[in-house]
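Mind having a look at this structure? Questions to follow.
Of the protein chains in this complex, one is absent; all others appear in place.
Chain IDs A, B and C follow the sequence of writing; residue 1 opens each chain.
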């Protein structure tokens, strides 16, 4: 596998991990007693999950649009990491970590 | 256009309308003061929007899986209509109405 | 409804129409005798359908990412219109038309 291919594979995997952790986090936030203070977190998790899903798919199919999509995805991940990072819940901390890793790899891919 | 084709077109359009209204409703619920009591509504709107999106796409591409997917979609729409129907907000009432119409057409398609 | 709201609604509807026509076109191309010469058309229809789907959803939920996504969507629509526009089939011509309209509205939204 070339370096370019293995970078692409790592970014696809980061998007899929992030998608899974955002879905889990959004649902966990919606099941808490204090939903009110998690509202922004839920919104950003939804956007991030959706963006990661499409980004992973465009990369998997080697679409010519994948770089542009990686740019939007990095933005969605940053926004989600910034909000989730404020909350101490395990699911929020794990989600923020996945988002930060995904943002970094997407940003390199978009460059 | 044959009767079968126009039924399919009506069902596709009902799914796309429902997807749009569920997205709008979930976000409006997340922006309210009383997010807590809308948590179940938000969960069901998310599931319904996602299910309608895939269902509309499988029908648009005449996939052999479309009948099975219409069955799942009708279930998602029923669940969302039942919850949204309990709330007086305009976005909930409009969403419940779209869900009921979509459920009916999907159920006929699945039969 | 304000002018901004009705512009948003028109763009959402254009994305949903384009998604439906791209799905139909990709499948029709895959069912033709001359699939070979439609390969690029199929690729671009898939990317365009996926991009329109996410774009319509982010707009419907008033996501802060919607402008960026409209930029990617306009690009996907242009690419699809350019390829579909080369083919005489009804489904290609109809798809190209939906793509052009969607590209224009997305570009205005992204501005």
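Please note the rule applied: a contact is a pair of C-beta atoms (placed from the backbone, for glycine too) under 8 Å apart; a residue touches a chain by one contact, two chains touch by 3 or more.
None of these values were measured; they are calculated from a predicted model.
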Absent chain's touching partners (shown only) are A, B, C
Option touching the unshown chain, where A:35, A:49, A:73 or A:106 are the choices: A:49
Candidate in contact with the missing chain, chosen from B:20, B:61, B:87 or B:100: B:61
Those residues of chain C which, in the complete complex, touch the missing chain: 26-27, 30-31, 33, 35-36, 39, 42-43, 46
Residue by residue, what part of chain B touches the chain that was omitted? 43, 46-47, 50-51, 54, 57-58, 61, 63-65, 68-69, 71-72, 75-76, 79
I need the residue numbers on chain A that touch the omitted chain, in ascending order. 12, 16, 19-20, 23-24, 26-27, 49, 53, 56-57, 60-63
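Everything that follows uses one rule, which is that only the chains that are shown with their structure count from here on.
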Farthest from chain B by Cα centre, which chain is it? Let me know. A
Can you work out the rotation angle that lays chain B over chain C using Cα coordinates, in steps of 5 degrees? 180
Could you work out how far the Cα centre of chain A sits from that of chain C, in whole Å? 24
So, what's the distance in Å between the C-alpha centres of chain C and chain B? 22
Find every residue in chain B that makes contact with two or more other chains and list them. 26-27
